[in-house]
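One protein chain omitted, others in place.
Labels run A and B following the written order; every chain starts at residue 1.
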Amino acid sequence: MIKMKIFSSTEVIGDIVKLKATNPKHFKDVMRAEDDDGVEKSFGALLKNALKKVNDLQIKSDEMTTKMIVSPDEVNIHDVMIAAQKAQLSLNFVKAIRDRVIRAYQEIMNMR
Amino acid sequence: MFLASRMMKTDYLLERAMDVAVIRHQVIADNIANADTPGFKRSRVTFESQLKRALESEEEMKKCPRAYLTNKKHIQFCKPLDYRKVHPKIDVDFDTNYRNDKNNVDIEKEISDAVINTLRYRALSRRLSQNFKMLETVMQ
Partner (left out) sequence: MGMFTAINTSASGLTAQRLRMDVIANNIANANTTRTPEGGPYRRKRVILMPTDSKVKYKLKFLPRKFRPVIGRGVRVLRIEEDNAPFRLVYDPTHPDAIKSGPKKGYVQMPNVNIVTEMVDMISASRSYEANVAMVDHSKTIFNAALEIGR
């Protein structure tokens, strides 16, 4: 029985040819697939990666806000609001996880 | 973010649709501002039909048998269109004539398109907001 693989929408199969860009004007036809979370080496690396993503979202939100102030002709209002919302959500996530971890740690300490 | 999950894919589609709705609003505003300019031809934006084709091609991928590629020159049977690569397209409508000065802007149609577009934008914005609220309730 051949094992059937479920294709996700981010995977690309088949006839994608990797072009060798010899001139900066050539377009590199590389499908930049979204990096799904690969298997992390350790919990610490996973946490660090997550915090980096949260930080990136915060930075992006600040950049969009600055763009809105300085040159409103380049940015859409909903992009600004969505970036702000994503930053807030991710920060809430991290805070909730941190609280749970600390509570779990305290429970373990109290067991002694 | 994580586009493999269904909700994030919907969020992504909502964001793209909102971007296109803003573009469409600007094109309609330009059409109406030029409603009396002689020789002006109206423009329109196409996006949703291309997006629908791309999403349907993903559905068809499940019915298509998968080829067993032994050589790197082999090509797969079915290739899905990537919905992330669908971009809105602005078409200039040269084919119709409405007035003697070759202007083809129909104000009533533009206004009704604008109304539909605005309602759609409100619906998209509200849905996106609800999705974000759902994520917030997870954390409580």
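Assume a residue touches a chain if its C-beta (ideal position, glycine included) is under 8 Å from a C-beta of that chain, and two chains touch if they have at least 3 such contacts.
Note that the structure is a prediction, hence the values are computed from the model and not measured.
Novice: Which residue among B:Met7, B:Val115 or B:Val138 touches the omitted chain?
Specialist: Result: among the candidates, B:Val115 touches the missing chain.
Novice: State which residues belonging to subunit A touch the missing partner chain.
Specialist: Contact residues on subunit A toward the absent chain are 68, 71-78, 81-82, 84-85, 88.
Novice: Can you list, in ascending order, the subunit B residues touching the missing chain?
Specialist: 18-19, 21-23, 25-30, 32-38, 40-41, 43, 90-92, 94, 107, 110-111, 114-115, 117-118, 121-122, 125-126, 128-129, 132-133
One rule holds for everything that comes next: only the chains that are shown with their structure count from here on.
Novice: With chain centres defined as C-alpha means, what is the inter-centre distance between subunit A and subunit B in Å?
Specialist: About 24 Å separates the centre of subunit A from that of subunit B.
Novice: In their complex, what parts of subunit B are in touch with subunit A?
Specialist: Touching subunit A: residues 1-4, 9, 15, 18-19, 22, 58, 61, 66, 69, 75-76, 79-80, 82-83, 125, 128, 132, 135-136, 139 of subunit B.
Novice: In the complex formed with subunit B, which residues of subunit A make contact?
Specialist: 4, 7-10, 12-15, 31, 34, 36-37, 76, 78-79, 82, 85-86, 89, 92-93, 96
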